[in-house]
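Please find one structure pasted underneath; my questions will follow.
Every protein chain but one is kept in place in this view of the complex.
Order as written gives the chain letters A and B; numbering starts at 1 within each chain.
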Amino acid sequence: MKKFFLEAGPVLRALTRSRAGAVLIALQCAITLAILTNAIFIIQDRVRQMARPSGVDSENVFSMRVKPYKPGFNLANDIDRDMAAIRAMPGIVDAGVINSLPLSEGGSSGRIYQSPDIKPGDGQFTANYYTDDHSLGSLGLKLVEGRGFLPEEVKRGDRTADRGEASIILSQTLAKKMFPGGGPVAGKTLYTDDGTAQHVVGVVERLQAPWISFGELEQAMLLSQYRLEPAYLVYVIRSQPGQRNALMPQVEKKLQELDPDRIIRSPRTQSEIESDTYASYRAMAVILGTVIVLIVAVTSLGIIGLASFNVNVRRKQIGTRRALGAQKGDIIRYFLVESWLITTGGALVGVGLSFALSWWMVNTFDLPPLDWRYVPVGVLFLWVLGQIAVLAPARRAAELPPALATRSA
Amino acid sequence: MLTYNLRLAWMSLRKHPVLSLLMIGAIGLGIGVCMTTLTVYTLMSNNPIPHKSSALYAVQLDSWDPNDPYTESGRPPPELSYRDAQALMESTIPKRQAAMFKSGFALQDAEAKQPPFTVLARVTYGDFFGLFEVPFLFGGGWDRSADRNAQQIVVLSKEINDKVFGGANSVGKNIRLDDREYRVVGVMDHWHPSPKFYDPNNGDFDDPEEVYVPFGLGTALELTSYGNTNAWKPEKINSFQDFLNSEYIWIQFWAELPDAKTKDDYQAYIDQYVLEQKKLGRFPRPLNNRLSDVMKWMDEREVVTDDSRVLVGLSFLFLAVCLLNIVGLLLAKFLGKSAEIALRRAVGATRWQIVQKHLVEVGLIGLLGGALGLLLAFGGLRGVKALYGGYDHLVQLDGRLLLIAVGLALLSSLAAGLYPAWRAVQLAPAGLLKTQ
Partner (left out) sequence: MLQMTHISKVFRTELVQTHALRDFSLNVAEGEFVAVTGPSGSGKTTFLNIAGLLETFDTGSYRLDGQDVSHLDDAARSRLRNEKIGFIFQGFNLLPDLSVFDNVDVPLRYRGMSGGERRRRIDKALEQVGLASRAKHLPSQLSGGQQQRVAIARALAGTPRILFADEPTGNLDSLMARQVLEMLEEINAAGTTIVMVTHDPELARRAHRNIHVMDGQVTDFTAFAAAQTERESLAA
């Protein structure tokens, strides 16, 4: 190792005297580092966001919508009949109705306040899920405090039905925001934006909002009331583990049999819904990943190309060194040191470029600033890449016979 | 001279196949990545109605919360309340205008022989079709009286007409929507504006709706809006009429204002309307009404995603790395040919002729790389389609993008070749003579 650095002086002097080639590779390394650090940072950020659990038992939950088309249908009766039938099917854990599903990109939101005396700017954003007394079981939510809704708490009816006083269940994040002091939450009262009282009966560990762009993704609540309007209702069903895919068409068929005068539409699994919603995140990660692989390949080839070229033009010089007593290891080390110097030069510029690129993206777009720790890791990677890429040409150089020294040209 | 240089360039590429492939590959990768991201970007920033985009205006009134603007940057909300949309429709200033919202039905043939299926519907005024120059196969739209009287008439998309009537002229025939009979008055030809500029709030690249019905039906049948409905203040809504009278916003509104004067007049008109409403205790925010033409509207609604812009930026940096790579390889190659350059100089080639010769070689590499890049972009776009799953038939390379790809390949390769070619001609022609 000591020898490696001792060599750096002469190699550096040789480099500075020559070679646009070295500068080009260094520049390439600099841009590569900037792209590498920023792209990996973005990928990591997206992967982290995608990994956040929605709170729903996604693997076992599926949903479908029902559209009656004969005027004069009685939706309340239909729902009761449908629910009883579905819950009776073997393999079904629970079923219920809800206005929308976490991460489904459509739903309702509002503000919630600690006191009925509402002041502007008070309160917290929350996603509102209008649902029934089977919501915990059908979504597979994990209760951490209190209880689920009781059948007698559930109110339903026309368009005024989802705007009254009801029971609510909060996500833990929302509960902590509303009651920063801690202590039991069940039994407390909160107020929706027209000052209507809502009674907290429970808290679930996690419940995400329907929109990933929603500022407060983890703030949501269930309300024990819903509107009898087909466009605003989803049947949500949870199966025993492993039976979801088999049960989904069976439920669809069952619903159609119970009443042929309606359309059963959009049967979807919750994992599908979540995966579709995150499609753009996944796409970004995959595209950036591809760019990273390509850029590393191109830069490595650049380093290999330059080293091979240098080996060729220095054949005689290398032969002479060998004739003068340099060992194969010495020749290899020369090229390794040279590559290390070039990548280091590139890295120096690249560190600045990485932060500049991040600065541009933070200012132009809504992206978080680059975590600085990605930069030293990137530099380390660049060093290793440079050493590996140069190894093959360096070994070829070491195999050149010392007799080259005495040959012309 | 060009053909001569091309022949020499081709021979030179064949002479060093690995080096040539490396360079063509590098340009190809750079172009491929750039074209993939650029295609997605241009698709998002596409002008969906080019010859008319500057005459069509989305109308925004700032009816929002006095203490909390709709967006941090102070933009008014993108949609109108029902009562304001109704009021604006009374204006005679715009050449055409239409309030609209998205809804849905169960559609069935008139005799109810086939099982019904769901369709997306646009509930709008008859001006919609003229406003957006919707092409018709059969029949046409409807007039204002149909809107007022809530006539049960419908315009079908080509796809629905094909499905229900096998593509025949169905004007005058009936279909059933949510079990009510509607008479077909028009069948649209294929119409697919992309982005879906007239309602980007509810799916900016969605397909247009499948059926179109008069706006008056919206209230007569109490149709539900499938789009976003937003409110800022608590209101007791006990009936559909309460909802229509409320400050809830959910209606998109477009006006055709063919010249600057009409636009100014209309701006004055909506401002006057809001000032009058202020007297009634509405519109608590400062006057902030906007008319945005199509492209400004796309910009405002952020139809082009930040991700897409980041990717374009990064892919051009990637192209830069590829080019630096090529500069290095070309430098090595050209300097390696110093004997040939010296000889050509000795027998009378000027510096410029030598530069030309090398640029032709580089240009050839660029063209081959561009061709490879197009192939890669083609594959890349298939990948993008699969990844996003939403853009399907929209993601494709058209003639303009093809031209951009070739131009970009040629330009960037020539830029990469300039320095090596310049370095190559700096060699003195005298180097050939042996005895020193």
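Heads up, the rule we're going with is that a residue touches a chain if its C-beta (ideal position, glycine included) is under 8 Å from a C-beta of that chain, and two chains touch if they have at least 3 such contacts.
Small disclaimer: the values here were computed from a predicted structure and weren't measured.
**Student:** As a test of the contact rule: which chains in view would the missing one touch?
**Tutor:** Contacts of the unshown chain, counting the full complex: B.
**Student:** Which listed residue, B:R75, B:K296, B:R351 or B:R423, touches the chain dropped from view?
**Tutor:** B:R351
**Student:** Decide which residue listed in B:A87, B:L244 or B:L343 touches the omitted chain of the complex.
**Tutor:** B:L343
**Student:** On chain B, where is the contact patch with the chain that was removed from view?
**Tutor:** Given the touch definition above, chain B has residues 1, 4, 11-12, 15, 339-340, 343-353, 428-430, 432-436 touching the missing chain.
Basically, only the chains that are shown with their structure count from here on.
**Student:** How many Å are there between the centre of chain A and the centre of chain B, using C-alpha atoms for each centre?
**Tutor:** 26
**Student:** Any idea which chain B residues touch chain A in the complex?
**Tutor:** Answer in residue numbers: 19, 22, 26, 29, 33, 37, 65-68, 104-106, 108, 115-118, 178-180, 224, 226, 233-240, 243, 305-307, 309-311, 313-315, 317-318, 320-322, 324-325, 327-329, 331-332, 336, 383-384, 387-390, 419, 423.
**Student:** Can you name the residues of chain A that touch chain B in the complex?
**Tutor:** 20-21, 24-25, 27-28, 31-32, 34-35, 38-39, 42, 67, 69-71, 118, 120-121, 159-160, 163, 192-195, 229, 231-232, 262-263, 265, 276, 279-280, 282-284, 286-288, 290-291, 294-295, 298-299, 301-302, 305-306, 309, 357, 360-361, 364-367
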